[in-house]
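For reference, the structure discussed in these notes is given below.
As you look at this complex, bear in mind that one protein chain is not there, while each of the others sits in place.
Right, subunit A next:
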Amino acid sequence: MKWAAILGITVILVLMAMYEWPKMDKKMKKEKSAFVAITIIGWLLAMLLVFFPDMPGPTQLVDAIYKPLGKLLEK
């Protein structure tokens, strides 16, 4: 099942690249590298989330930082 998820994610990203790549100019090197970089970050994060769905995220960090203030609102 996990391998199916990985396959699906990869297919979506490839489709995305196929849609977007021809629309970019040849001169737009920076845009292309930004596109590739963000896509790779997305792919890696997706892999992590597939294998560790309970991975702590930014929300846990925020919650840890603001907990003393957040307690004011708890009832």
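One rule holds in what follows: a residue touches a chain if its C-beta (ideal position, glycine included) is under 8 Å from a C-beta of that chain, and two chains touch if they have at least 3 such contacts; residues count from 1.
In this text, contacts and distances are computed from a predicted model.
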| said: Which of the following is the UniProt-recorded protein name of the chain this complex doesn't show: "Putrescine-binding periplasmic protein", "Acetolactate synthase", "Transglutaminase family protein" or "Endospore germination permease"? | reply: "Endospore germination permease"
| field | Positions on subunit A contacted by the hidden chain, ascending | value | 12-13, 16, 19-20, 23-24, 28, 30-32, 34-35, 38-39, 41-42, 45-46, 49, 54-55, 57-59, 62-63, 65-67, 69-75
